[in-house]
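The other protein chains are all here in position, but one chain of the complex has been omitted.
Just so it is clear, A and B label the chains in written order, and each chain counts residues from 1 on its own.
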Amino acid sequence: MTSARAPALEISALFAGYARFDVVRDIAFRVDEGEAVALLGPNGAGKTTVLRAIMGLVKHRRGTIRVGEADISALSPYRIARGLAAIAPEGRRLFLDQSVEDNLILGAFHLRHDKDRVRALLESVYGLFPVLREYRRRRSSFLSGGEQQMVAIGRMLMSDPEVMLLDEPSDALSPVAVDSVVKALLELRKQGASLLLVEQRVDVAIRLCDRLYIMTNGEIVDEMSPETVRRGGLGIINKYLG
Amino acid sequence: MAGKHGQLSLPGGTASGHFAHLWRARSFAFVIAYLALTFFLARSSLAVQGLALVAAVFGILAISLDLVAGMLGLYSLGQGGFFAIGAYLTTIVAADTQVSVFWLLPVVLVVTGLSGAIIGAMSLRVSGLYFAITTFVFTLVLTVLATDLPITGGLQGLLGPAFPDLPEALAPLGTPVVWCVMLALLVAIGLVWNIRRSPLYPVLLAIRDAEPFAEAAGVRTGLVKVGVFGLSAAMAGSAGWLFSFLGVVSPGQFDWSVSLNILVMVLVGGINTTLGPIVGASFVTMFPAVVNIDPWLQEILYGALSIIAITVFPEGVVGLLKRQFAAVFKAPTAGREATGSSETSRADTASQQPETSREGGPAAEAIVECRGIGFSYGQGPKVLRNVDLVVKRGHIHGLIGPNGSGKSTLANIIAGRLRPQAGTTHVKGVLVDRLAPSERAGLGLRRTFQAAQLVRELPTSRNVLVGLYGRVPGLVRRAAVWTLLPSAARDSASMQFRAEQALREVGAGDWIDSRVGDVPHGIEQLTQLASVGVAAPEIIVLDEPATGLSISEVDHLARLLGQLKARGVTMIIIEHQTRFLFPLCDQVTVLNAGEVVLTGTADEVRANPVVRQIYLGE
Partner (left out) sequence: MLQLLLSGLAIGSIYGLIGMALAISFYVTRVINFAQGQMMMIAIMIVSALTAAGCSPWLAVVAGLLSACAVAILSYVLAVRPILAFDRFSFGWLVSTLGFAVVVENAAAYVWGPTSRAFPPILNATSVHISTAVLTEQQLLAIATAAVLTAGFEVVRKRTLFGKLGMAIAADPEMASAIGANTTAVAIVAFSISGLFSGVAGVLIGPSTFANPYLGDTFGTYGFIAMMIGGGTEKPAAAMFGGLLLGVMSEGANTLINSQASDWFPFVVLVVILIVSPRGLFSSGSLLRRLRPALLAR
């Protein structure tokens, strides 16, 4: 029985960049509900720009972006962040002078009038990352890289979005920290979350995702499944990534 | 007005074709028209003269501010202070002594120039908003001194000196002070116009927009900032000297609101344009006279107009005109077909040799040597721990490691941007720990940045020109009179030619006249490479040069680096993309968590199990 539900995220003919110059051109792909999709590619390929364009953070964009039933192509970031999409950005960008719990609660800003729901979301985040419960009052600047990444993901979860965007979650993390992040994301997937992941580390991407898109020089050049990559060895990816 | 005077993007005084003659003819016409205007003013009524003179004096002030704010990005609110020093100094000394006012001008220039240099030196400590605030306070303090010190006549002020009369024979020329002021304004315009047309201009913009790039190219940015600031202060001081002839000199005419108004003039007229500041100055000073209504309503109108002007035209009136007419009056792109100047110039002969004489040392000599480097940011964890790196002359030495391993930090230490807490660095046998990046450039060491640092509003060729900074003697010295010197024209042509050639060599020849802001990422990286290569360095440190490049661009880059190696250039390359890096390297050093894991050939590194585990993630 095929469900006729709209995909969690659908992008077509997306061009985005500066006033005179597009960084990404003619981007088209979709993330179905419950799917996890990866954008792979070298630095500068435009992967981060795609995520920022979805969140409305790129002023010069044209094309169509839909989250579920909603067309977000022309919305401001703060409207998109209210339950449609949420981002755990490159460099994490926590509000460093505030505590862990404050960062999380701010993530649920648009739900602030529904205190019960916020409390429930907070509990689920602490369930996913027990160490954050222990550090809930600690100033976020005092956390390790891995712990900060957990807060960033938690903050993203707190807005209860339809699609979650993660920009290089494994960046600058020790192997142990990467492992715990991947495990948490797998758990999220089990709960039915839809993810769009930007990564440089192919091994992280194939563990998590159903499909991989390869981007270079601002365009999507190929689509692969994790099985293809495993069979062909990392050599296939190296063909594109160098 | 936009096309009449050479404000548009013009290759630095390229002496080719009839276009140069066209521009020279226009400048000549401008000067003639200007002198005619002056003559007319000198014989007009006192009322008209008064208005014009105040506008002209403020024109000079606005130009002086544009010099530091527009070209260097140092927003200063101190022009009022230097203006005050000039005016008060002239008035007091002229009243107390019998010295001719003309002798006071050099005194004023020196005093204000020096105080400007001191204030400018403060800009090295604080920047942006806080620097503006510091200069603002400077003006405040001076105003208060002027109000309270007995010698300055308090709030009433002092009466300025009278301007000496012209000799009998020249009497028909009209009021002498008009000629003096207008000629001073012409000199100010000429000065700025020359700087804009000299190779110093891209250097100044580089200091404004991409200071690390300028430093790495050998520019002593601190010195240039202080020097230009001193020049701007001297100009403001001279405006004060002129102003003292116009009547009373009192504190209210130099206070912080005056400084702010000068900034308004620059911003409304058009920042970083030659005539913009004058347009702005005329608007602000003549407004009350032209709009002759109830004084309060007049002020309200003035305030409203400035709000509208800045919100609707943030680039100012002249900036807007420039943009509108840019297509029509596009300057000749004389560089495209250039085959080079046949005349030799100082620039040419100086640069065929590499930056410093290459001692014929043994081929395996260590050209860069880091021993025991230890580094941490502030009180944080150690980013580098006892790191040794020895790079042999003529080698390509790769530096790899996972994110956070300290590769970029090490590159910055070698280049001089960071100073290690422990260890030493030698370049060509010279201990460089105390040398700034600009001084290391003098040793033949250049570097590129992972995120390209370039001036976006200038064409690629002008950015590459910055790389030639240290190779042309007397650039700064001659900048103020550039278009008047024949040697300068030759140097401009030769520098432009070499810049374009460097761009062609890296394969960016089609983008010579395109603004950096308009070119794709790959071309930006190539422009960076060209700006480094044009100076024929001995050592290049490349920070992730393949970032964001497509497969074909990466292959092209590999070929270019191979060509550089064939010329004997030593390279230290930090990279993630091992597929690109390994075939190029003679030696590879692997860093992990701030320590050196292994140094060896690419094959040795690739095969090493520890390296494979930590870096390639297997």
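By definition in this document, a residue touches a chain if its C-beta (ideal position, glycine included) is under 8 Å from a C-beta of that chain, and two chains touch if they have at least 3 such contacts.
Computed from a prediction, not measured in an experiment: that's the story for all the values here.
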item: Residue, one of A:Leu106, A:Val131 or A:Val221, that touches the chain absent here; value: A:Leu106
item: Per the touch definition above, residue among B:Pro314, B:Gly372, B:Pro486 or B:Pro583 touching the missing chain; value: B:Pro314
item: Identified contact with the non-displayed chain, of B:Val137, B:Met286, B:Ala558 or B:Leu598; value: B:Val137
item: Contact partner of the left-out chain, one of A:Pro77, A:Gly145 or A:Pro226; value: A:Pro77
item: Residue touching the undisplayed chain, where the options are B:Ala95, B:Ile118, B:Ile300 or B:Leu484; value: B:Ile300
item: Listed residues A:Asp97, A:Asp116 or A:Glu227, member touching the removed chain; value: A:Asp97
item: On subunit A, residues whose C-beta touches the chain left out of the figure; value: 55, 57, 59, 76-78, 81-82, 86-87, 89, 93, 95-98, 102, 105-107, 109-110, 112, 139, 155, 159
item: Missing-chain contacts mapped onto subunit B; value: 75, 125-126, 128-130, 132-134, 137, 140-141, 144-145, 147-148, 256-257, 260, 263-264, 267-268, 294, 296-297, 299-300, 302-307, 309-311, 314
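Everything that follows uses one rule, which is that only the chains that are shown with their structure count from here on.
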item: Interchain centroid distance [CA atoms averaged], subunit A/subunit B, Å; value: 41
item: Of all residues in subunit A, those that touch subunit B in their complex; value: 18, 20-21, 23, 42-45, 171-172, 175, 200-201, 203, 216-217, 238, 240-242
item: Residues of subunit B defined as touching subunit A within the complex; value: 403-404, 517-522, 544, 546-551, 553-554, 576-577, 579-580, 617
